[in-house]
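In this view, the complex is presented without one of its protein chains, the others remaining in place.
Each chain carries a letter (A, B and C) given by its place in the written order, and its residues are counted from 1.
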Amino acid sequence: MNETDLQDLYQSVLVQHSKSPLHYGKLDSHTHYSEGYNALCGDAISIYLSVKQGKIEKVSFESASCAICKASASILLEAIKETNEETFFSMQDEFSKILDGEVSDQMGASSQEILAFQGIKQFPSRKNCALLPWETLHKALNSNIKD
Amino acid sequence: MNETDLQDLYQSVLVQHSKSPLHYGKLDSHTHYSEGYNALCGDAISIYLSVKQGKIEKVSFESASCAICKASASILLEAIKETNEETFFSMQDEFSKILDGEVSDQMGASSQEILAFQGIKQFPSRKNCALLPWETLHKALNSNIKD
Amino acid sequence: MFNVQSIRDEFPILSTLMNDKPLIYLDNAATSQKPLSVIQAVEDFYKTSNSNIHRGVFRLSEQATLQYEATRGLFAEFISAEKETEIVFVKGVTEAINLVSYGFAQSILKEGDEVLISEMEHHANIVPWQIACEQTGAVLKVIPVLDDGSLDLLAFESLLSEKTKLLSIVHISNSLGTINPIKSMIDKAHSIGVPVLVDGAQSAPHMEVDVRDLDCDFYVFSGHKLFAPTGVGVLYGKEKWLEKLPPYQSGGDMIEKVDFGGTTFKGIPGKFEAGTPNISGVIGLSKAIQYLQKLDRKEAMAHEDALLKQATEGLNEIDGLRLIGTAEAKASIVSFVFDAIHAHDVGTFLDAGGIAIRTGHHCTMPLLKRFNVPATARASFAFYNNLNDVDCLVESLKKMKSFFYE
Partner (left out) sequence: MFNVQSIRDEFPILSTLMNDKPLIYLDNAATSQKPLSVIQAVEDFYKTSNSNIHRGVFRLSEQATLQYEATRGLFAEFISAEKETEIVFVKGVTEAINLVSYGFAQSILKEGDEVLISEMEHHANIVPWQIACEQTGAVLKVIPVLDDGSLDLLAFESLLSEKTKLLSIVHISNSLGTINPIKSMIDKAHSIGVPVLVDGAQSAPHMEVDVRDLDCDFYVFSGHKLFAPTGVGVLYGKEKWLEKLPPYQSGGDMIEKVDFGGTTFKGIPGKFEAGTPNISGVIGLSKAIQYLQKLDRKEAMAHEDALLKQATEGLNEIDGLRLIGTAEAKASIVSFVFDAIHAHDVGTFLDAGGIAIRTGHHCTMPLLKRFNVPATARASFAFYNNLNDVDCLVESLKKMKSFFYE
């Protein structure tokens, strides 16, 4: 591991997202909500969703977390917005492959930005940082507040 | 450690006492009584005393124990019979010195038979076997039943 | 062919002396010796990668964490557990049973409930239940042992009832060597909904254990008897049971979030692993498992059976010696007493000749009381013992008799 690996991990797109995350803040009226913690590093994240008739209409998050986690949340929410559960699940599959360094041409659902997480495979302890928003969103989808 | 050490430990006087212990059995009327255990090896001993006006008049013991413990009890009771507490305490001091291999000419109170325990210094884990009757007698002296 | 000599070469202590005689180590039921690979793994860890786990983002800590967690998977595979989250690292069997008995006392046992154990249990599987029963008003029931050292299975069936909240039973008796028919006992218990804890302290070193085949609810191990370092062991528990039990020790690493307003715990197995664990012990354990996985365990067992047979025959020839524990199904453990020589004296005599056996109650006082002996001498064999070890034992006992009797 060296500076190049570090640069792979902290690709400028990620650093950009972590500094100016998209969809940051609370959603006043949300249908789904969940909190996630990473006990290892103290990362904490809250995810708000407004889902109507199967469609994820509004998304937002708040977090006290590291750059990787923040960028992951920002990119995830941007990608998931205006899609549905199924899209999320297939993206989630692809995302965990990307984290393990298994990138293939078949990957369709994921945006280019998601591919920026490839560099993480050199840093196994950071995988959980990238995964936390995904797991929390998954939990949120199961947490129907009012429907 | 070798056969000679073993012979030092199991001197014939000890083996003799262990096979035909003196004062073995219950005392029907005793003033003092105590039980001792050695959790390490499962040795168990009961000591009965009848003490009148400071004099240890009658003594007996029962035990499920190894040769060293049985011989120690037999020799101890024989030596202590018809003496008093003070004699016991000074003998006890000498006895623990003997177990540590510190034998000196000054030793008066102890009988010759007690000196047979010298060989034990090569077998530290067996010291407790020899000590158990002494400790139990000590406890018994503190356990005045009726006086 | 099972090559004992090449196996012995991997255990450094087997070529040392005791009391100036080549060591003949026959106290394997108390603790086992360690192969070089285990010793070296511990050494390497401290020389090259020592770090605390679960808390660091740096490479050293990451590697220690990976090694530690990989052992969970390895162990799950070793005993055919369904999930590696069913593997909890503890100090040993004693802690494992205390963890379960604490949980039962806290959240399951009520007045009038029963816990069923046997008369041949190790103190570690008696005293925690006495305490749990005392705290809850539950009643401890005890399956008696027959004269040959096997369980009274008829009594077992009549003691087992709807009131029974747990059957906690030893797989192989450390005192007698008896192998209990736990699979059929588990079936019987399950048929009326009673969960079963198996004390595997002696079985795991001797035989392959398949917890899914046995279908036991808990199975407990001590590393130090399984060719691994001291201070580490494993509690296997079915997921549903581990979920149900409350945390045991509390502190760092077993929590999700601590707040003075209220604390939330991790899921399994984390909620049972408070504080810095015995990391080097777990790493040593992983090497011990790998060692056993390379061994042909069926052949190792057959070899141990041969040692047992030869020992039993040899001891039976000695006048005045009585075997305690002659059940048909036995592991390679022989317990015996002499009419006129106390076990402790037997131990000292053998020791002078370099033979290490154990004497005493083997932490099974109620069992010895049942056989009406204060102590036994016990020789217990591992796969690295050879027939020469057995012969030396028998010969020394014969010499001892003339030493004490003449």
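Keep in mind that, in the parts below, a residue touches a chain if its C-beta (ideal position, glycine included) is under 8 Å from a C-beta of that chain, and two chains touch if they have at least 3 such contacts.
Because the structure is a prediction, the values reported are computed rather than measured.
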- Item | Contacting the left-out chain in the complete assembly, out of C:Thr71, C:Asn98 or C:Ser168 | C:Asn98
- Item | Contact residue for the chain not shown (choose from C:Ala70, C:Leu146, C:Val258 or C:Ile318) | C:Val258
- Out of C:Val4, C:Val88, C:Ile126 or C:Ile268, the sole contact with the unshown chain comes from C:Ile126
- Of the residues C:Gly177, C:Gly237, C:Gly281 or C:Gly314, which one touches the chain left out of the display? C:Gly281
- Item | Hidden partner chain, residues of chain A it touches | 1-3, 5-6, 9-10, 15, 19, 40-44, 64-70, 123, 126, 129
- Residues belonging to chain B that touch the chain removed from view: 1, 37, 39-41, 123-126
- Item | Residues of chain C in contact with the chain not shown | 12-13, 16, 18-19, 23, 25, 27, 30-31, 33-34, 38-39, 42-43, 46-52, 55-61, 91-95, 97-98, 122-128, 130-131, 140, 142, 222, 224, 229-232, 249-255, 257-260, 263, 274-281, 344, 347-348, 350-351, 355-360, 362-363, 365-366, 369
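Just so it is clear, only the chains that are shown with their structure count from here on.
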- Item | Separation of mean Cα positions, chain C and chain A [Å, integer] | 46
- Message: Based only on mean CA positions, could you tell me how far chain A sits from chain B in angstrom?
- Response: 78
